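Following: one structure in C-alpha cells, then a few remarks.
For this depiction, one protein chain was excluded, whereas all remaining protein chains were kept in their positions.
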Amino acid sequence: MLRLETIRIAQGDFALEADFEIAPGRKTAVIGPSGAGKSTLLGAIGGFLPLAAGRLWWQDRDITHTAPGRRPIAMLFQDNNLFPHLSIAQNIGLGIRPDLKLTLEDNARVDLALERVGLGGMSARKPGALSGGQQSRAALARVLVQDRPVILLDEPFAALGPALRQEMLDLVQELSAEAEATLLMVTHDPADVRRIADDVIFVEGGRAAAPQPAKSLLEDPPPALRAYLG
Amino acid sequence: MRRTLLATTLLLATQAGADTSVLTVYAGDYFTSEWGPGPKIEAGFEEICNCDLQFSTGDLLPRLLLEGERTKADVVIGLTSDVTAKARATGLFAPHGQDNAALTLPIDWGDDTFLPFNYGHTAFIYNETMMDAPPASFDALLEMDDDVKLVIQDPRTSISGLALVLWVEAVYGDKSADVWAKLAPKILTVTKDWSASYGMFTDGEVDMVLSYTTSPAYHMFAEEDFTKKAAIFPEGHYFMVETVGKIAKTDAPELADAFMAYVLSTDFQQMIPTANWSLPSALPEDQWPEGWAQLPLPEKVLFYSEEEAESRKDQAIETWRNALSQ
Partner (left out) sequence: MAQRAQPVIGTTGVIAGGFVVAVVVLSFVGLGLRAEVGRGLGPAEWAAIRFTVVQSAWSAVISVICAIPLARALARRWFWGRGALITLLGAPFILPVIVAVLGLLTVFGRTGWVNEVLGALGLPGLSIYGLHGVVLAHVFFNLPLATRLLLQGWQSIPAERFRLAAQLDLPPAMIRRTLEYPLLLQVVPGAAALIFVICLTSFAVALTLGGGPRATTIELAIYQAFRFDFDLARASLLSIIQLLLAGSAALIALWVLPNFPLTAGLDRKLRRWDARGGMQRALDTGIIALGSAFLLLPLMAILLAGLQGLPEMPWVVWKTAGNSLGVAVLSIAVLLAIALPMAGWISTRRAGGAEAIGLIGLSASPLMIGTGWFILINPIADPVPLALPVTALINALMALPFALRILVPPLREVLTTYDRLTRSLGMQGWSAWRWLVLPRLRAQIGFAAGLTGALSVGDLGVIALFADPDRATLPLQMYRLMGAYRTEAAAGAALLLLAMALGLFWICDKGGRWGAEA
C-alpha cells in the first residue's frame, strides 16, 4: 500500500497537498487542469521533489527520504526515457543493474522483456533508430525488468497518435496486471481513464483528492471535475 | 702543465680499480647537443682520465643556487662573466688551480676561481649583400638613417643583451642615455633571447643583429656563406667569456683537477672554435683552425671587472629601459 501521509510539496508560490492511500494493484489515473500539479505529485512520489511536510510510506516502510532509485518505484517521464548513446538492450539492462554488469541470466531477461513488448531482434539498435512507438515500448520493457511494485507514468505517450497511445495503454495494463503492480498515470483524456483506470485522483486548487472509483466519478462528476471535463 | 696532467692521469690509472669513477659536469643547456662541444670534450677527456664524464644540463646558476650544498656537480662549465659574482657568492667553488698565464685572452685575467675556456665580443652582424654602407664605428652606427633596422636582446633576460648595455656604458659613459635615444628609432624590436634575434636576422626582417664577433665564422666554415660580417668598431667591443669552475666539496677532486687541466690543453682548446663557434681561451692564434685567424676581430676590447659590472648593471639597464620606453 502506498500511503501519502499529509504531504505538502512546495515550489516557490505553488503548493500541493495530499493525504490518502492507494491500495496495491490498483490502476489509478491522475487528472486535472494544466498546471494543477499532476506531474508534481508524481515527481514527489518518485523522489524527485522534496516534501515540505508529511511522510510517504510503502507498506510499513517510510520512503520519504529514500533516493529515487531505491524506492519501490519505476517511472517513465514525458521525455528522455532512453539514453540515446546506449543500445536498446543496454537501456533495458540498466533497469536490472545500473552498472550494466549483466549475467547471462540478466541478458535473457532483457531479451524476454523485448519479446514481450514486441521489439524482439531490435536489441542492438540505438533509440534514434526506432520510431516513437518503439521507443515507448523499449521504455516499457525496462519498467518490466525493473520489476518494481509501483509504476508511475508521467504522460510518456503524450506524443503518440491516438491508436498508438491506446495500444501502449493496453500494453501497460497487461504488463502491470501480470506484475500485479500499482499503477499511477497522469492523463488528460477521460477515454484513457475509462479504458484503464480503476480509480481517479483529481488534482486541482492545490489539492490532490483521494482516489475515487473511476466509473462512478466519471458518471457523476463533482462541479470542479465537471468544469474540467467540459 | 703537461707533466702534471700526465702525473694525474697515471695516478688515476693506478687508483681506478674495477669501477670507473664518475665526474659530473654541469653544463649550459646547448652544451651537450651533438653539434655542441660536449660530446667531443667527453670523448677527449675520457680517453685520458680512465673515468666516466657525465654531463648534466640545465639553467646553470639558478640550479646551483637552488641545490646549494647538495649539488652533485664536481665541475661547472659555461658560467658567463655576468653570473660569476653570484656563483662566487655561493661559496661552492674552489680555486681552479691552473696557471692563468697560459691564457691567451685579449685582457688580463686575474681570477683564480673561474677559468675561462672560450671568449668572444659583442658585435652587430650584417649581411654585406643587403647593406651597402655598414657603419665603420659606433658613432657611425648612431648616425645611420633610421630606416636601417636593428634587433637586440633584452638586457633583463639575455646575457648578450646585458653585454650590449655594458658596451654602451663602457664606450659612452654619461652620454649613454643620448646614445640609446639615437638608437631607439633604429631598434625594430627587442627579443627575449639571442635565438629569436638571430632568427629574425637570417629571415631578413632586420638589417643588423646584436650577436658576437665570431658569428660570421659559423656561416663561413659550416655553410660556406661569406656574406655575414661583423661590423668592427674602433671604439672597442665588449668582451664576453665563458668559464669553468671546480666545486669545493667535490667527491672526485683529482678528476676535477684533471678536468681543469684538460680545459687548458691544446686538444680541448682546438675543439672550441668549430664546436662552440667562439675563440679559444688558451691557444696562440697560429694554432687556431684554418681560416680563423683571418676572422676580423676588434683591436680594442672593453671589459668591466665583476664588481664594476655588478655596480653599473642596474643603472645601465634602467637607462636603456627609459630610453626605449619613450
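As written, the chains take the letters A and B, and residue 1 is the first residue of each chain.
Here is the rule we use: a contact is a pair of C-beta atoms (placed from the backbone, for glycine too) under 8 Å apart; a residue touches a chain by one contact, two chains touch by 3 or more.
Note that this is a predicted model, so its numbers are computed, not measured.
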>> With the missing chain put back, one of B:Cys49, B:Ile187 or B:Leu210 would touch it. Which one?
In response: B:Ile187
> Which of these, A:Met75, A:Ala138, A:Met168 or A:Val200, touches the one chain of the complex that we don't see?
Replying inline: A:Met75
> Of B:Val22, B:Leu65, B:Met131 or B:Ala248, which one is in contact with the hidden chain?
Replying inline: B:Leu65
>> So one chain is hidden, and I want to know which residue out of B:Ser137, B:Thr202 or B:Thr227 touches that hidden chain in the complete assembly.
In response: B:Thr202
> Which subunit A residues touch the hidden chain?
Replying inline: 46-51, 64-65, 67-70, 73-75, 77, 80-81, 83-86, 90, 94-95, 98-100, 126-128, 146
> Hey, which subunit B residues sit against the chain that's not shown?
Replying inline: 29-30, 32-36, 38, 55-59, 61-63, 65-67, 70, 72, 86, 149, 154, 156-157, 162, 184, 187-196, 198-200, 202-206, 215, 218-219, 222, 277, 318, 320-321, 324-325
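One rule holds for everything that comes next: only the chains that are shown with their structure count from here on.
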> Approximately how many whole Å separate the CA-defined centres of subunit A and subunit B?
Replying inline: 82
